[in-house]
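Can you keep this structure in mind? I'll have questions shortly.
Complex shown without one protein chain; remaining protein chains in place.
Labels run A and B following the written order; every chain starts at residue 1.
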Amino acid sequence: MSNPRQQQAAGSVCMRVSDLTVVLADSGEAIVKGISFELKAGRIFALVGESGSGKSVTSLAAMRLLPDALKISAGSVDVEGTDLFALSEARMQEIRGRKVAMIFQNAMSALNPVQTVGAQVAETLKLHTALRGNALRQRVVTLFTEVGIPDPEQRFGFFPHQLSGGQQQRVMIAMALACEPDVLIADEPTTALDVTIQLQVLNLIRELTRSRQLAVLLITHDMGVVRNTADEVAVMYRGELIEQASVDAFFHNPQQAYSRKLIDSLPDLGHFRASAVEEPLLELRDVQVHFPIRKGLLQRAVDYTRAVDGVSLAIGRGETFALVGESGSGKSTLGRAILNLEDIAGGEVLFRGEPIQGIGRSAMLPYRKQIQVIFQNPFSSMNPRMTVGDIIAEGMISLGLALSEEARNARIHELLERVQLGTEHARRYPHEFSGGQLQRVAIARALAVNPELIICDEPTSALDVSIRAEVLELLAELQREFGVSYLFITHDLSIVPTLAHKVGVMQLGKLVEQGSAEQILTAPQHPYTQALLAAVPRLED
Amino acid sequence: MFAYIVRRLLYAIPILIGVNLLTFTLFFVVNSPDDMAVSQLGDKYVTPEAIENWKQKNGYDKPLFLNPDAAGAARLTETIFFDKSVRLFAFDFGRSESGRDITSDVATRMWPSLAVALPTFIVGIGVNICVALMVVMFHGTRLDRGAVFLFVALMSISYLFYIIGGQFLVAKTWRLVPISGFHAEGQVWKFLILPVLVGVVAGIGAGARWYRTLFLEEANQDYVRTARAKGCSELTILFRHILPNALIPILTGVVVLIPSLFMGSLLIESFFGIPGLGSYMLDAINSQDFAIVRSMVFIGSILYILGLILTDISYTWADPRVRLS
Partner (left out) sequence: MKPVILWSDALIYLLVIALACFFYQLRKDPQTRERWAEVFSSRLGMVTFTVIAAYIAVALLDSLHFRRALDNPEGVAVEEVFYDNKVTSVFDLLTGGMGERFERTYSAPFALISFEKENLKDARGNDIRDYPPLRHAGQHLADPSQHAADILGKTLTALLWGLLLSALLIGPQWLLLRRSRYPWHYSWMVQAMIFCGGVWMVSLSRYYHILGTDLGGADVLYQSLKGIRTGVLLGTLATLIMLPIAVTLGVMAGYFKGWVDDVVQYLYTTLSSIPGILLIAASVLLFQVYIDLNPDFFAVGMEKADAKFIALCFILGVTSWSTLCRLIRAETLKISQLGYVQAAHAFGVSHTRILARHVLPNVVHIILITFVLDFSALVLAEAVLSYIGVGVDPSMGSWGNMINGARSELSREPTIWWTLTGAFFFMFALVLAANLFSDLVRDAFDPRTSLRRVEA
């Protein structure tokens, strides 16, 4: 990617945050600890950090939009010589939306569901300008055109739910830019979007930064976003700014070990795992899963949503097959179908050559020992009322392994140690663990019955990047040790190189392309794969 | 939409059949017509002939479900079940145990009921929303906490005390309106003010507290933060963003009650002597007139099902996200 940033003259300072400190209102514990930075016109300043680092709190504090439980205890936010913290609430309302505007993570919930999007953008204009009537409407339509909403005249009267996720975020941007603010604060603006849409929205933000000489504060946890979009970057860790630099300097020479770790989470598209040639353990032949669409007086199924539409693939022993696709592509449904948790409408699922689709509950039991699963959300995949020990033991008991209690406990302890947890954790409850630890428990639970295949349904997407790497490393280690195969379902192509031997790309229920990891990532054939790949941020330019 | 309503109406049929079977079982199987005759006649006059007479007079001298003596369709129609239950579907309510025509009674009595229930309903919702909005404006302050405590306290007072208290203060001590009664001609409003007032006041505690929760739930939504980031004032946010969204659950929560307003209120009507369906039911219960009770159960069920359908329709009307299918 060419880099026009160097040619831009460093803009004037539009917002100066100095010594900002935010504390919990009741305990006084500091969440943000005296941080300072400047936003300059025409520049994107990225504030990076993992969940709980205080980056979102910083952005809300700058707008004085903190929830009641938090309060600003020190510092100032200077915009054009006025300290925002010294203003009355009424004066602050004049600043918000006109001088400083903000866009949020989840556009669907950030837009008022019962107001048309046109009216919502118009409201900002009504608050801060004298525009009314037709002129107002024209202005909104112009804005919609500028942010790339198709059919702006018509979309004016749409409700948020009638727009796609990308379009909703574009409406948010139009709303934020309506009164031509100097500063734009974007809080994880693309996290909820699919990767291809993500790229488009980021490009839009970058273009607008240039064309309107905006000063942008971009809050994100994604180093790829930083790499592709930002001019300057600051790393936030436990409420403190630990490093601040220009993007190039930062990626080439990070000063802190933690920054290094964040950068390492970016994919290295140079090294791949060679595809092992083995006889297939699991084979899918033209698998189809349909959900009925019911209509009419008697609610008869008139048609089917083809969630999985004729997928064929094979996974060898000790091999990892990454199934990549965006939300709604049917990849998770396929995983559930293999587990016999979803009815298969057509095709065959062969495990070691034996068909297992649609077999009865008890006939399936022996296969349950061999095919296991790890889910995306570690918090909802553990019963909050059972101890970790009981959770791991559940499968062993139900599948009739390790029947004596001592044997079982010994096995639980062994498994916990294997996934780098302590044996004392067996007596604890899920809510006492972090997401990363819980995902380790989930791995231990799956391993408990000695499976040959584990279906990993987005096991790392709910985790912070630094933890993600650890969990992926653990999975790779276990594969080497036990020779277990993985069907790895993910939306994130960037984790594929370190993990997968083979890759399949799913779109709208169909497997559009499959092959070895190297083949797919270096020479993608299908345009959709190419689009996915183009959206993946990478270290080397 | 049309197909949806038709389907809901069809679904109402098995429910009404269920209601009828249940009431029929309660009234005729648990207690046989003989038992009813004994309890209606009183212990003194119980002779087999008297029982037979009573049964014949009131139409209980047929078999329950199947009449073996009759021929053809009459085997089914010449039964108590057909007489007392199936006819309800044709809105033929028959006669009460005391010989009055139930259908015409219902037709005349529903208007006084409505005259009390409808204003109570509308004014009540308005008052509750206003009170809740005022409290929400002071959210997080001592005033808010005090108001919530007051709501809970108001909820903890029995409805009976609201009525008794209202009659004692407004009608007896201050002599502003008559204690009870209802004259259709002339100054009806004089008789309506107190029952409506009592109904509204009694509902404030629970209503305003519920609406407050709904408002606060909406106030925690992301779009409220967006509105703030736009520069909206708190009042604008409350009235332009929170209120329209919170009205959806409020509306759909109360719409189910609208058809049932015809049924009136048992307590209000009996205390204030209003000749509506509420007092009709109460009199029927007290005189153990099961024919009336049965008819009212049937009417009540129909109105409730109607309310459910109206609720669904109101959803599509109030919430752009909802489409019926």
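Please note the rule applied: a residue touches a chain if its C-beta (ideal position, glycine included) is under 8 Å from a C-beta of that chain, and two chains touch if they have at least 3 such contacts.
Here the structure is a predicted model, which means the values were calculated and not measured.
Only one of A:305, A:383, A:434 or A:522 touches the chain withheld from this view, namely A:383. Looking at A:114, A:245, A:350 or A:364, the residue that reaches the missing chain in the full complex is A:364. Here the missing chain is touched by one residue of B:91, B:161, B:189 or B:317, and it is B:161.
Within the complete assembly, A:449 is the residue of A:449, A:471 or A:536 that touches the hidden chain. With the whole complex as reference, residues 67-69, 336, 339, 341, 361, 364-365, 368, 371-373, 375-377, 380-386, 391, 394-395, 398-399, 429, 431, 442, 445, 449 of chain A touch the missing chain.
Think of the hidden chain as still there; on chain B it touches residues 14-15, 18-19, 22-23, 26-27, 30-31, 35-36, 38-39, 149, 152-153, 155-161, 164, 167-168, 172, 179, 220, 260, 263, 266-267, 281-282, 285-286, 288, 290, 293, 296-297, 300-301, 304-305, 308.
Everything below uses one rule, namely that only the chains that are shown with their structure count from here on.
Taking each chain's centre as the mean of its C-alpha atoms, chain A lies 50 Å from chain B. Across the complex, chain A is touched by residues 3, 6-7, 10, 140, 221-223, 225-233, 240-241, 244-245, 248, 318-321, 325 of chain B. Put simply, chain A touches chain B in their complex at residues 63, 65, 68, 90, 93-98, 101-102, 104, 106, 109-115, 123-124, 127-128, 159, 161, 172, 175-176, 294-299.
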